[in-house]
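Moving on to chain A:
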Amino acid sequence: MTVRREPATPVLTVEDLSITFTQRGAAPTRAVDRVSFEIGAGEVVGLVGESGCGKSVTALAVMGLLADRNVEIGGRIAYAGTELLGLPRKRMRDLRGADLAMIFQDPLSALNPVVPVGRQITEMLSRHRGLRGRDADAEAVQLLGRVGIPDPERRLKEYPHQMSGGMRQRAMIAMAVSCGPRLLIADEPTTALDVTIQAQVLELLKDLVETEGTALLMITHDLGVVAGLCDRVNVLYAGRVVEAAPRHELFGNPVHPYTTGLLRSIPRMDGDRGVPLNPIRGSVNDLVAWADGCAFAPRCDRYELECLAGTPAVTELPGVDHEHRCVNPPGTPAVVR
Partner candidate 1 sequence: MVRYVVTRLLQLIPTLFGLSVLLFIWVRALPGGPDTALLPENATAADRERLRQDLGLNDPIWVQYAAFLARLAQLDFGHTLRGRAVSTELAERFPATIELAFVAMLIAVVVGIPLGYLAARNRGRFLDVSAVGGSLIGICTPVFFLAFILKEIFAVRLGWLPSSSRLTPGTSYTDITGLRVVDGIITGEFHVAWDAVVHLILPALALASIPLAVVTRMTRASVMETLGEDFVRTAESKGLTARVIQFRHVLRNAMLPVVTAIGLLTGALLAGAVLTESVFAFGGIGSFLFQATQSRDYAAIMGTVLLIATVFVVVNLVVDLLYTVLDPRVTVDR
Partner candidate 2 sequence: GGVGDDGGDDQTFIFGVPNLPRSLDPIFANDGETFRVTRQVFDTLLDHESGGNEMVGGLAETWDVSDDGLTWTFNLRDGVEFHDGETLDAAAVCANFDRWMNLPEPFHNTTVAYYYNNLFGSFTDGESSTGNDFLVGCSADGLTVTIQLKETSANFPGAFSMATTAILSPGSLEQIDDGAFTGIDDGLPDYTQDVTGILAGTGPFQLDSWNHAQDELTLTRFDDYWGDPAGVSRIVFKAYDDETALKQALEASEIHGYDLVAPAHVAELEAAGFQVPTRGVFNILYLAFQQETDEQLADLEVRQALAAAVDRQNIVDSLLPEGGVVATQFMPDTVAGHSDNVTTYSYDPDAARPVLEGRTMEFCWPTNVSRPYMPSPRDIFESIKADLEAVGVTVQEKPMEWANYIPAAASGECPLYILGWTGDFNEGYNFLGTWFANHTDEFGMNRDDIFAVMQRAAREGDPDARAALLAEASEMIMDELPGLPISSSPPSIVFSAEVNPPNVSPLTQEKFDEVSFR
């Protein structure tokens, strides 16, 4: 197993990112807790986890899109060496769209319903590339064509609701890549789509990364998508990375009980049908505060009292660039409950 890591500065470095929501009248909630990862050019890094584990918040923090009020962000986010946290608003605006771009989950709500799709693309071209009028239109047509939208000239004048889901997502992608960003964040780009369309969109993203060398942060809860696309995978649980490894390493040798649990609980197309699934107990809401121990402990088969002895430290598996946060990983004999 080779670890593909560029020696040069990664496009994105996230170090010890913590995000806390402080709402008036409620206890502060830490949505993301000391998350670190890097993405190099042409690399695809996955962020997987169930709903509410902090994936989107992380992405928004990178984009500088979290509201200023009621949010505390700690740690470090660097884009090609530029510190993003604390960057003047104006500078951040210049970066957004031009260097950092994002694709959102639901393309219908993410597109302005009352502005033609073409306009939503050209406004970006004119903002970052100074293209106007006919030039911008021509460029937009070209972009739409590139993401595989048939008859792009006509589509330019259409509104999002006049397009199908897959088409909208393509338009979103066309918009995101229009200014040649070096980092693309895709937040569940296919969750709202049908599988056949999902396949088309994933193919498109893959193609982009390969031809443009764009760094892609892929956020999804679908392990299948991760397995097909990501070079490196970070598994999140309750705001922390519980396991991070290159793709083959992670699927081949999952360590954290959460990761293994996920893998065992989903029916697979190629699996054995007769065997009952092996679900994780409880639900995401049954969790322990990280400060008190492993948040996953209540749902864990390998739970030991030891698991509650404070935040589990990061353990690195030697030689394979594989980290995890399990106190009681498989290999050590599990205590029968």
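Per the selection procedure, all candidates are chains of the complex that A comes from, given by their letters.
In this text, contacts are C-beta pairs under 8 Å (C-beta built on N, C-alpha and C of every residue); 3 or more make two chains touch, one makes a residue touch a chain; residues count from 1.
Predicted model, so just to flag it, every value in this text is computed and none were measured.
Only one option in 1 or 2 touches chain A in this complex, and it is number 1. Only residues 60, 63, 65, 92-98, 101-102, 104, 106, 109-116, 123-124, 127-128, 159, 161-162, 172, 175 of chain A touch candidate 1 when the two sit together in their complex.
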